[in-house]
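Only one protein chain is missing; all other protein chains are in place.
Coming up: chain A.
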Amino acid sequence: MSERTPFEFTLSLGDDALIAAQRLAEWTTRAPEMEEDIALANIALDQLGAARLLLTYAGELEGAGRDEDALAYLRDDRQFRNCLLVELPNGDFAVTMAKLLFLSAYQLPLYTALAECADERLAAIGSKTRKESAYHLDHASLWVKRLGDGTEESHRRMQAAVDQVWPYVAELFAADPGAPVDPATLRAEFDATVAAVLTEATLTRPETGWAPAGGRDGVHTEHLSYLLAEMQVLHRAHPGAQW
């Protein structure tokens, strides 16, 4: 993948946040404890808020009159630019926490760097969202440690979750030298953050050469189309209606 336009770059960040929000919101009424129901809803709301800012701006960059809802509800999966990581099903709580750990350990340095970039709008969004990402990372880290170093069962599940999700990390850092922030430059910080958490959690990083990708080019897993079918069904059933 080479040289994405500012529109595509912004769209991909917005799509990451939107799909992450949709998955996290699925936990509502299902979390392991009531406090966690509230925490996951908080994180979903943060991601959704970021998605709305990013998609709105992406629509303006594109200049074709598409607003946040047109971009969220009226594109098919081949037009979505999110990473595969966020569209993976929630799995058990350990899988969700592994996904959140990796996503937030990527989004935090990304938004932090964005806050310093030349594009004022992206800088403003980054400056707002990096604080939220810091909380997401904190929350996910705490749970990964609790589960990794909790009971025998939780350790087994947490390690299995890391093993399952880890391969999807590679895609996040594909080089994009022309972008306001080149994701490849964030890898070292990500690795340091994650290594510290996994070590404290008594977990290991799997050795694997498998690095599934394609999300940034609109080639997704089978899961995304189902997610979008559910998310978009009502909006699409009433073309042009206001809500």
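In this text, a contact is a pair of C-beta atoms (placed from the backbone, for glycine too) under 8 Å apart; a residue touches a chain by one contact, two chains touch by 3 or more; residues count from 1.
By our rule, contacts and distances are computed from a predicted model.
Pick, from "ABC transporter", "AMP-binding protein", "NADH-quinone oxidoreductase subunit N" or "Ring-1,2-phenylacetyl-CoA epoxidase subunit PaaA", the protein name that UniProt gives for the chain of this complex that is not shown.
The missing chain's protein name, per its UniProt entry, is "Ring-1,2-phenylacetyl-CoA epoxidase subunit PaaA".
For the chain not shown, which residue from A:6, A:150 or A:167 touches it across the whole complex?
If we include the chain that is not displayed, A:150 is the one touching it.
Consider the whole complex, including the chain that is not shown, and state which of A:13, A:51, A:88 or A:137 touches that chain.
Reading the full complex, the residue touching the unseen chain is A:51.
Which of A:72, A:88 or A:224 sits in contact with the chain that's absent?
Final answer for the missing-chain contact: A:72.
Determine and list the chain A residues touching the chain excluded from the picture.
Touch set of chain A with respect to the missing chain: 18, 22, 25-26, 28-38, 41-42, 44-45, 48-49, 51-52, 55, 68-69, 72-73, 92-93, 145-147, 149-151, 153-154, 157, 230-231, 233-235, 238, 240-243.
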